[in-house]
Every structure is written in structure tokens, then in C-alpha cells.
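The complex appears here without one of its protein chains, the remainder shown in place.
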Amino acid sequence: MAKARKLGLKERYALLTRGLDWETTYQPMDKVFPYDTYEGIKIVDWDKWEDPFRLTMDAYWKYQSEKERKLYAILDAFQQNNGHLNISDARYMSAVKIWLQGITPLEYAAHRGFAHAGRSFRGAGARVACQMQSIDELRHAQTQLHAFSHYNKYFSGMHNFAHMRDRAWYLSIPKSFFEDAMSAGPFEFVTSISFAFEYVLTNLLFMPFVSGAAFNGDMATTTFGFSAQSDESRHMTLGLEVVKFMLEQHEDNVPIVQAWLDKWFWRGYRLLGLVGTMMDYMLPKKVMSWKEAWEMYWEENGIALFNDLARYGIRLPKHHEVATKEKGRLTHELWATLYQYGNALGLHTWVPEDEELDWFSEKYGEQFDTMYKPRLLYFRELEEKGERFYNNRLPMVCQVCQIPIFYTEPDDPQSQCVRIVESKDTKHHCCSDGCADIFNREPEKYVQALIPPQQVYRGEADGARDIFEYAKYLHLESGVDTGEYRNSPDHKNWQAWHAATPDNSDEAA
Amino acid sequence: MTVTHLGESYDFPSANREERYGGDINFYIQWEQHLLYACPSAYRAPVDMVLRDFLENMLRPDYAAHPDTAKVDFEKCEWKFDQKPWQPDLDKTLQENGIGHMDYLQFRSPGLAGMHGVGN
Partner (left out) sequence: MADNVFIALQNNSEAQPIIEAIVADNDGAVVSESPGMVKIDVPGRLVIKRETVTEKLGREFDLQELHINLISLGGNIDEDDDEFILSWGV
């Protein structure tokens, strides 16, 4: 076979990651790479680092360019064929808006973060893996912007995502998540993003949600979503590799890694509540409930991963049982929150249709029927009277995850859950024991957080004094970009476009 | 615990410290058993505002959409201050009641336990 004359995969990878590296002589290595030691992680032998995919640069470029060619052919077809008309319903666009406003900027942040991490590691294998990931993440940000640019021509709320990313209360949730990771050292950064977020949790984003996008006729999101996820598999693998590498290198690394896993599991879980709500409420045609996704991807696959890490002395992340207790309520509580603060939200909210309520009853059972359904029906009753429910008073927000504190006590879903924590000059509030633990471990870090309602009250949001002035500060046009879906410009346009299409009777209520 | 860091020190004041409020305070209130309102509410108010004025003129209008709101008698409510039982004097100011920056108040309205039997 021709293979005999060609280098094998393992040899090619070894040449890239061992033979091309050198020890610095003009300056000591510790001065060239100051960041990869201060976190306390001890590395005895960087050559033990291995990328299980053993991807070399030539193969990387070859397969990435092939992915891009496929993706852009589909995006062209999507735009040329008015793909926006084929989505299940214009309500679906709220999910796309939250993706553009909240997730796409994270891809760009990841691009920056991995560029920095790659520069920080003295091991060539780790540097190469971070470099590839940094390029991947830039690709994800760009392909998402290209895909969404078509929707931006037809729907509201997508016009100023970068401005909003730095200001909006609900976008400070993903933004602060990434900034927390990027301001940590390189080992914590890679543990947080590649392992806790990508390996343990992003399956929940890219698998059921993107599958849901396919089911709702969104060819653009399905295509870039799965294209991004093919890179994500490599990132997840890097995440698991870095964790195993640290654990195998020195026993002193075990408690440090465990503390990071505790922290980043919880932060990642809190962030994913938004994704759960996209799946349950923003997909008009539903694929899988948040509860089912949590059971499949955490309770089965996630716990299998931690079982595998037990041999290194790693246990399940703290408070994972709280996350499991919340699986039947999380998305209902969060949707009610988005619904009522809708006057400062760059996407629409609504009360689900009757068939959707039936689906919730089927998936969530009695807890939904007794607690959350009556609340939704009351919202509907007010809306039908012309008194659509809004809460215009700014909320208490968690000092760590920056989510408005809508959570309830783990063992009592009728009591609000608030934890008071203290630093030397003031008190702060957290949404959970998980976030309070994170605060108490590094209070000097979290006291600096810019919490949007506090920012408004301090007069630092261009002097905005209430939720409507705050929406202006976000560049949101009241009643166009914000609030109720029903009778919004998006809704009216959707009806008009479909009324004009002969084979599509208008059934939107 | 402290932040593991490079360099001499890692020490910053709170972004939301009281001195940034020009004499006012930022504090929080939650109406128990009324989860229709998803979160505790955040307020900024002057310390010499009378508590009753605050409750009648700022808080009550915020909760106007709830059928219980008009019936609440704040005098009869059961109060908590930073999650411990507490008895305010409604005719005294916030400051005289000991309400300060970043304090968290909760109240329960006897006989008004929200809607649907589940505290909505």
C-alpha cells in the first residue's frame, strides 16, 4: 500500500508538536511564559500533551475549507430562495435574536481567549490546539453574522447587537461569563471554556437546539450550527485532554482542577438556562424539552464523563443535584422573567398557544399544571383585556452570574432564593449557594462586576432613570424591537408575507 | 479565599459602593408568595424618605397589576430584614428604620397569599 511510504498520523503529529518547538535562550522560559505557572498548576513534562485527533495544520486547513465551501453554498441558496419565509413562525426569530445578541459575541470572545491561552502555554501541543481553536471561533462568529445578516433585512432587534452586547442586562449574563474566564489564567480559561462549557454543557446548545432549528425550517442556523459543532467536537476533546493532562502531571493539581470544575459547571449551567428557554419557549415546533435534554446530556452523558474522571480523584461538581432539582422549573421561571421585563428586551415574548401548553403538560407534568400554567393563563387574561403584563421595576441581580434573581429555593419552588454575601465594603446578593460559593472564593474579583440595574441607579447608563429610558440607551425602539410579539411589526409582516403567498393560508392567531 | 494573581496585589473596591449614590441608597424588596413578580425589586431612594411614603408612592404602584395589591395593609405585614424577622415603624424614615445601602427586605401580607394556591 502507498501508506508505507507516507508518514502515519501519529508521526506527522509528533513532528508538528515536538520537532518544531525550542527552548528560549535570550530570555529564561519562565519570563517568556509567565502565565502558565502562577495558577499553581504543576507540569512536569509538556511532551505528555497529546491531541487525540492528532490534527496537523495541513489537514486542519483542508477540512476547514471544505466545511466552509459546504456552508456558504447553503447560505447562498438560503438567501436566494427567501429562506426566512420557510421558518415555522416569526416567533422563532426570538431564538435567532438571542443567538446573535448573546452567543455570537461569545464566539468572538473565545477567539480572543484562545489566542491568549495559546500564547501563554509553553508546551507546543497545547499551543497548536489553542491556535486552531482560536481560528475556529473566529470562523464561528463570522459565519453566524453572515447567516443572520439575511434575517436582519426582515426582522427587528438585530440592528445593533455589538452595542447591545456591552450594555444590555440580559446580555451581561453571557458577556460576564466569558470575561470571568478570560481574566483568569490560561489553565483555568481552558478548563472553563473547553471542558466545563464545551464538553460538559454545549451539547445542550448545539444538539437539541440546532436540531430544533432544523425542525423549525431555519436552514441558516442549522447549517452554521452543525458546521460549528464539528469544530466543537475537537474543542471538547481539547477540554477533556487538558483536564486529564493536569490531573496526570501532578497530584497537587487535583484540588485546583476540582475547584475550577465546581465553579465552571455552575456558571455554565446558569448560562444555559437561556438555551433551555430557547428550546422550550422560542421553538414553535418543539423537539425535546429542557428537562429531557438535561436528563440525556447531563444525567447520562455528563455523569458518565465524571465517572471516568473518578480514577483521578475527581468527584461530581458541587451543586449538580440542585441543577437537577431545577430541571422541571428553570425554563418556566426564566420565560416568565423575560416576559415581564420585555420592555428592555431586544426580542419578543408571548404567552404560548394552547397546543404548546399541552406539550408542556406532557413533558413537565403536574408541576407545570399547578404552578406555571395558571401564571401563563393569567398573563393571557391580562393581555386579552388590553393590559399586557410588564414589570417595569428593575430587579435584584446575582453578583456572580448576573441573572436577575428569579430562582426559587431548591426544595421549595414557591420561595424566592436569595443568598447574601459580604465583601469588606458592602453587601451583595447571589441567586444560589453555587454562585455564593464562587463569590466567596474570589470576592475581590466579583465586587467589580457591573450590575445593570445598579448601573442605572447610579446614573451611569446615559442618565436613564427607568426601563424605557434604559431601552433607548440600548438602542431599542419601544414596541418595535421590544415587548409583546402579538401585533408587533414582526408579527404583522409575517402575516402580510404569508397572506401574499397563494399556497399558505394564514393561521397565525 | 483570595484571587490567585500575578503582580503585587489584587484589591478593588465594590463597583456598587454607597459613596456612588450621592447620599441615596440602593436597596431591595420582595413580596413573598407573589411570584408573578419574578424577582425582588431594586430601588434607589433618599435615606430621609418616610417608609410609608416609599411603600405607598413607589412600591404599591409597581405591583398594580396584581389583584392582591390594592388590599395590602403594610401595617399588618410580617417583615424580614436580611432574611431575619423585623418590625419597621412605617412613619419613620428609611434611615431611622435602619434601612441602609444593599439591605434586603421581605414582607408577607396576611390573608393575601397570591393566586392559584401556589403564590403567584
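A and B label the chains in the order they appear, each numbered from 1.
Everything below uses one rule, namely that a residue touches a chain if its C-beta (ideal position, glycine included) is under 8 Å from a C-beta of that chain, and two chains touch if they have at least 3 such contacts.
Quick caveat: nothing in here was measured; it's all calculated off a predicted structure.
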Result, missing-chain neighbours among shown chains, is A
Across A:L16, A:L55, A:M182 or A:A196, the one contacting the chain not displayed is A:L55
Full-complex touch with the removed chain, picking from A:M288, A:A344 or A:V456, is A:M288
In the whole complex, of A:T17, A:Q101 or A:Q229, the residue touching the missing chain would be A:Q229
Among listed residues A:A214, A:V254 or A:L450, the absent chain is touched only by A:A214
In the full complex, chain A touches the hidden chain through residues 3, 8-10, 52-55, 59, 63, 66-67, 70, 203, 206-208, 210-215, 222, 226, 229-230, 232-234, 236-237, 240, 244, 287-288, 300-301, 303-305, 307-308, 311
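As a working rule, only the chains that are shown with their structure count from here on.
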Listed in rising order, chain A residues that touch chain B in their complex are 34-35, 38-40, 185, 333, 336-337, 340-341, 370-371, 374-375, 378, 382, 387, 389, 391-397, 404-406, 408, 414-416, 418, 420, 423, 425-429, 440-445, 447-451, 453-454, 457-458
Touching chain A in the complex, chain B uses residues 1-6, 10-18, 20-21, 26, 28, 30, 32-33, 35-44, 62, 65, 82-83, 101-104, 115-120
